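Quick notes on the structure that follows.
The complex is shown incomplete by one protein chain, all other protein chains being positioned as in the whole.
Labels A and B are assigned to the chains in the order they are written; within every chain, residues are numbered from 1.
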Amino acid sequence: MAKIVVDVMLKPEILDPQGNAVASALPRLGFNFAKAVRQGKRFEIEIDGEPTAAQLAEVEKAAEVLLSNPVIENFVVRVEK
Amino acid sequence: MRVGVITFPGTLDDRDAARAVVVGGAEAVSLWHGDADLKSVDAVILPGGFSYGDYLRCGAISRFAPVMQLVIDAANKGMPVLGICNGFQVLCESHLLPGALTRNSDLHFLCRDQEIEIVNNQTAWTSSFKQGEKVVIPLKNMEGAFQCDDQTLAKLEGEGRVIARYVGENPNGSRNLIAGITNAKGNVVGLMPHPEHAINELTGPSAQGLGFFTSILNAMV
Partner (left out) sequence: MALDTVAIAQTTPNNSQPFAELGLKPDEYARIKEILGRRPTSSELAMYSVMWSEHCSYKSSKVHLKQFGEKAPKSDALLVGIGENAGVVDVGQGYAVTFKIESHNHPSFVEPYQGAATGIGGIVRDILTMGARPIAVMDPLRFGPADAPDTRRVLPGIIAGVGGYGNCLGLPNIGGEVTFDETYAGNPLVNALCVGVMKHSDIKLAKAAGAGNLVVLYGAKTGGDGIGGVSVLASETFGAGGSTKRPSVQVGDPFVEKVLIECSLEIFAEDLVVGIQDLGGAGLSCATSELASGGSGGMKVQLDKVPLRDPSLSPEEILMSESQERMCAIVEPSKIARFLEICKKWDVTVTVIGEVTDGKHLEITWNGELIVDVPPRTVAHDGPVYNRPLAQPAYIDQVNSQKVNVPIPVSAAEIKAAVLKLAAAPNLADKSWVTSQYDKYVQGNTIQSQPDDSGMVRIDETTHLGVAISTDANANWSYLNPYQGAKLALAEAARNIATAGARPLAVTNCLNFGSPEDPGVMWQFAESVRGLADGCLEMGLPVTGGNVSFYNQTGSVAILPTPVIGVLGVIQDVRTRTPMSFTQAGLDLYLVGETHEDLAGSEWAFLHNQRVGQSPDADLQREMRLIELLLEGNSFFAAAHDLSQGGLSAGLTEMVLRHKVGVIISLDNAGVSLISETPGRVLVAIDPSNTARLEGLATKHLIAITKLGTTGGDSLTINDAVISLSELSTAHTSTFPKLFG
């Protein structure tokens, strides 16, 4: 059984108030390492066996059509063991 | 004139939109998300609410409802379509309108009586207003920040496709204070604030929202 992971992030030019809120909260807790923070989404998709190239292509399509909104988001698909 | 009002699971302001349609002078027809049937309406409203609980993204799941394919086809053929709040979000997810609505910049749900300026009164849903008319209608949402890339913004502004702008302080971080936009043909309109809640001073801040519902009576079918 394998896991296909789709990471979805807002495009760089899109305002991310949630990421900003996290960035503001970190120093208040004594964490001063962050220059900036962006917040995104991660989808974990379980499939039987190892993913084929065709399946990965399907996941890419699903990511484009449903899992992300291409108007404001980018996505990356990868396989996790 | 028959105006369809779509109910998705989680839609909240459908009965309010229907009421406004009737007060505006048309007949309200209830449309079910799961039925691929527009019941011969002359126009369609996608009302506000939290369809599918805003799961995934606001409007992302509603957009694939059986009724929506008919709405898209009809819209492309010129049928007037108004998306209010969540409805606006569905229209953007459906790509009937450009851009997207994202989380309010201060991260809070915001309900307030909001002044907006009608900057384009040439659409099917804004023809009752005077150009530049300012009205006060309720704004109530968590994800109302209109965002798009620079190219899209330039196109919208250049083609006069912004139909309403927030007056005063930006309530949610929308680019260029955009409260509503239209498509190139002017038949599909998305509006963040809720005109159906401003149809009388008994239950709302004004009766100035009615203009959206009377405009449609002037629209050619």
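In the analysis below, a contact is a pair of C-beta atoms (placed from the backbone, for glycine too) under 8 Å apart; a residue touches a chain by one contact, two chains touch by 3 or more.
What you see is a predicted model; the values in this text were computed from it and never measured.
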{"item": "Partner chains on view for the chain not depicted", "value": "B"}
{"item": "Touch criterion as defined above, residue of B:R103, B:R175 or B:H197 at the omitted chain", "value": "B:H197"}
{"item": "Touching residues on subunit B - with respect to the absent chain", "value": "9-10, 12-13, 15-16, 19, 34, 49-50, 52-55, 108-112, 138, 140, 142, 194, 196-197, 199, 202-204"}
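In this section, only the chains that are shown with their structure count from here on.
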{"item": "Length of the line joining the C-alpha centres of subunit A and subunit B, rounded to whole Å", "value": "29"}
{"item": "For the subunit A and subunit B complex, residues of the former touching the latter", "value": "10-11, 13-15, 17-18, 21, 66-67, 69, 71-72"}
{"item": "Subunit A-facing residues of subunit B, complex", "value": "56-57, 60, 64, 92-93, 95, 98-100, 102-107, 145, 147-150, 173"}
